[in-house]
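The structure under discussion is supplied below as structure tokens; questions concerning it will follow.
A single protein chain has been removed from this complex, and every other one stays in its place.
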Amino acid sequence: MKIILENLNKDFNEVKAVNNLNIEIKDGELVSLLGPSGCGKSTTLFLIAGLHKPTSGNIYFDDELMNNIEPEDRGIGMVFQNYALYPHMSVLKNIMFPLKMQKINKKESEKLAIEMAELTKIEDLLDRKPSQLSGGQQQRVAIARALVKKPKLLLLDEPLSNLDARLRIEMREEIKRIQKEVKITTVFVTHDQEEAMSISDKILLMKDGIYQQYDTPKNMYTNPKNKFVAEFLGNPPINFIEGRFNKDTKVIRLGNTGLTIDGKDEEIDKEILSIGIRPEDLIITDKEKANFEITIKSLQTMGKEIYVMGDIGENKDIVLVTSWDHNLVVGEKVPIHIRKFHVF
Amino acid sequence: MMKRIISKFTTYTILIIGALFILVPFIWMLSTSLKPYNEVLIMPPKFIPSKFMWENYRIALEAAPFKRYFLNSLFVTTMITMGEILTAILAAFAFSNLNFKGKDILFTVLMGTMMVPSEVLTIPNFVTLSKLKWIDTYKALIIPWCASIYSIFLLKQHFQSIPKELYYASKVDGCKDFKFLWTMIVPLSKPAIVTLTLLKVIGSWNSFMWPLIVTNSDKLRTLPVALSAFSNEVGTDYNILMAATNLIIIPIMILYIFLQKHIIVGISKSGIKG
């Protein structure tokens, strides 16, 4: 099912939680709504579910206007942050509940529920109560319950935020697998950029209720539309250096350092710029290929890689990521090549 | 060490004296109710009757239509309790889960009326019931008590403590509000509802002034009213009177023995009278 949000607005008292949002989600896509807390991503999800009513604007499922349809009639499945399992019902009863609401007979709904439990790998837990389950198991039950009635749309509200780091990675693979298996249009809310990047077909990044960029993870990472998008994606975060562009020479001077980079391939129409360079685009290299040198101030070993913090002069620090191959020492000067940079 | 033992001993002594102070009237009632007539009016009294006269209970039951009164009390108590819990569940749900205009104002007004003692309302209510021609009917005994602001308040508090996500989840799962109330909220609020039910049962079963005022005829009397009348008619047959008295006490006592935990927890949480 295709989802269209058209000029969507939601005000809570004076606050604009969602501000004139226009997006289209294609059939079978997994879309993440991403942004810092309070950016309106959950509100958008609740608007799609019908649990909140929009202040103005329209929501279409395929070509049908949904504004006045109650959530219980929208045919959606939803997983909540705290899973919202019905505490007094067994796992099986929880999964069967949506079918019971559709008045499907008990035998049939039990069969469907067990099928779904097999898909989500919880078939051994059917008699347990939610309080007897671990976080990951509860998560699976919630997904099974959301999917059992074969909805055309699956909504997930920060479903992984209550799990520990290892389980989070496991469950996000699971969600991706299940989603591909049942080919359901899915909207996934998260504040974790890594999670969004790894799981989504497309990401909608929001800030203060306002649309920032709606794109595939790759495009969004490699071609951020603005500084906020560039800064929000990537870990460690992108480095920003103030730059001055000389229109005649097409050269960008970095800060007050006297270092320059070539700007002739960029379309630039202003003088003062913000240059964004991702840590992995700063490469330790030979003297002749180097754009400039940094003085290493500190090293942080992260396991498979090392974060290097260095001074490019005039106390302007940048972070770069490198492998163990180099024998780096604090205080050492290292030549650096800029593989790629972004101009804002 | 010695000091400790003495202090423990004193504590228990006081507690036991207190318990006796509470229990002696009940024991006295029980003992009198089982005495043959010639052992009732003697000094010094005998606590254990020479012969257990279970007869007395049969005589009491026949001396006045206590069976009828018992059924009246049972019927009225059941109806009031069911009615009140039902209206309270519905109204509490509206206050806890639905959004509507004037919700806060309405709730404040309702809370405000709790300050007015029910004795003040008796007279106008009597007039209303006369106009409705309900005086001396079961309706008069039951209907005015089928809604309680206090119960609405208590249930609303409880309903609000149920996570909102459950409400959302059930909506998404295709559950209408009314169904949600009965399949989710009510089962999840069972302890609160049980407590409320018990308090209401005790309160209605024991209520006296209202049934006294709105009923005249014999056949509508509830047990407390009947006992009050009977105690003035019975003369010196204290054994029979005590047997009749015990008939009122026993049902609640049985309830109390089995469900005292719920009752006591409910009272200590809410701080209200039964």
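Just so it is clear, A and B label the chains in written order, and each chain counts residues from 1 on its own.
Everything that follows uses one rule, which is that contacts are C-beta pairs under 8 Å (C-beta built on N, C-alpha and C of every residue); 3 or more make two chains touch, one makes a residue touch a chain.
By definition in this document, contacts and distances are computed from a predicted model.
Taken from the listed names "SpoIIE family protein phosphatase", "Na(+)-translocating NADH-quinone reductase subunit A", "Alpha/beta hydrolase" or "Sugar ABC transporter permease", the protein name that UniProt assigns to the chain not shown is "Sugar ABC transporter permease".
The chain not shown here is touched by just one of B:L74, B:L90 or B:V194, and that residue is B:L90. Contact between chain B and the absent chain runs through residues 11-12, 14-15, 18-19, 21-26, 28-29, 32, 40-45, 86-88, 90-91, 93-94, 98-101, 103, 106, 109-110, 113, 115-117, 119-128, 130-131, 143-144, 146-147, 149, 152, 177, 202, 205-206, 208-209, 213, 223-225, 227-228, 231-232, 238, 241-242, 245-246, 248-249, 252-253, 256, 260, 263-264, 267-269, 271, 273-274.
Quick note on the criterion: only the chains that are shown with their structure count from here on.
The distance from the centre of chain A to the centre of chain B, each centre being the mean of the chain's C-alpha atoms, comes to 58 Å.
Of all residues in chain A, only 46, 49-51, 70-74, 76-78, 80-82, 84, 86-88, 97-98, 101-102, 145-146, 149, 155 touch chain B in the complex they form.
Against chain A, the residues of chain B that register as touching in their complex are 163, 165-166, 168-176, 179, 184, 187-188.
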